[in-house]
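Of the protein chains in this complex, one is absent; all others appear in place.
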Amino acid sequence: MSVLKRVQQWATFARIWHLYDAAWQNPFYSAELLKKYLMGAHKPIYHPMNDCGDHVIVINSSDIALPGDEWKKRVYFHHTGYPGGASWTLAWELHKKDPTLVLKKAVYNSMDGNLQRRYTMERLHIFPDANVPSNLLSNISNQIKQLRPKPKRLDEYTEKEIQEFPKLIDLPKNHILR
Amino acid sequence: MVFTTVINFVRARGPDEIWRKRRIFKLAAHFIGRRRNCYSIAVRNVHRALVYATKGRKLKREDMANLWETRVRAGCEQHNISYESFREGLARCNILLNRRTLADLACWEPYSFKSLTDIAKRRTLDDGLAGINADKYLDRIITRGSLNTEK
Partner (left out) sequence: MALFLKRFCSQFKNLQLNTSNTLLRNIQAISLIPSIQNYSNTPTPFEVVDTEEDNKAKNQILNKVNSLVADKTHGRLFAVVHVTGKQFKITDGDVIVIEGYWPPDVGDKITLDKVLMAGSADFTLIGRPIVEKGLVRVQATVIEKTLSHTKTHFRKKRRKQYMRINFYRVPQTYLRINEISFQDEINNPKEVRGLETAIFS
């Protein structure tokens, strides 16, 4: 193989590390997005036997947003295997115990239940906040776009942006805002 | 003395039994355990294997079509167009490439695939189909209505 072709082959089959910010995102929709990258289905060379999946680092998983009243209603079932070992845990309780589990289970359950699933899940790295170990951070070369935009609080806007924002009317100076 | 009744108790199973069973054992050579050595077990499993082989031919075609579609979707996503818009745009331009060819082009001819996505984007924009936002880049795709003209 010539040098150029070798480089092309290496670049095509290289494993890429992606970053995804899960703050304010729906974990179930995010799961559909992330599973594509984990399986390698975002590449035209995709094949289940090809081992073309990429790594995905998810940050801020403690800030995920479940729709409606799912925090109160969604239950996760676990059985230890021993008699009387069944337990039903609500989403908010599980999130309190381990803030990465809700998203992890969402990704796991969105995948096909075949033998490759556990190996594919090994490539997903979830962190509850933005503290990622530096050896993983240095691998990242792509950021996956969020599904819904993360809203900014008023105090997160700079003075300049607030002043430049288009106004309908100018309130009189002695007007009191409640 | 001639014993005429004893002969009736002999059960002759037919002279061709060995060859008949050999046909089954040949197909069961790679099975596990008694399935490859004992006839009554082997014959059941050989029948299952043949049924699976017959049904599998159809499934293989479906699986390949699915794989091609996944690959084309991945290619479309890289070029910011949805698969449905892509297929619709190409069909409206009378470009009749099938899934297999599109997948092969996406893998091996990336520039040609990009030009196909550009054509589909231009056509969806011209026709007013949903899913494509008018982008400044799309102005560079010169078709000047040639995609719409029918001879």
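Chains: A and B, in written order; residue numbering restarts at 1 for each.
In this section, a residue touches a chain if its C-beta (ideal position, glycine included) is under 8 Å from a C-beta of that chain, and two chains touch if they have at least 3 such contacts.
Just so you know, these numbers come straight off a predicted model, no measurement behind them.
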item: Which displayed chains the hidden chain touches across the whole complex; value: B
item: Touching residues on chain B - with respect to the absent chain; value: 47, 50-51, 53-54, 57, 93-98, 100-101, 104-105, 108-109, 111-112, 115-116, 118-119, 126-128, 134, 139-149, 151
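Going forward, only the chains that are shown with their structure count from here on.
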item: Touching residues (chain side chain B, partner chain A) in the complex; value: 67, 70-75, 77-78, 103, 106-107, 110
item: Partner chain B, residues of chain A touching it in the complex; value: 41-47
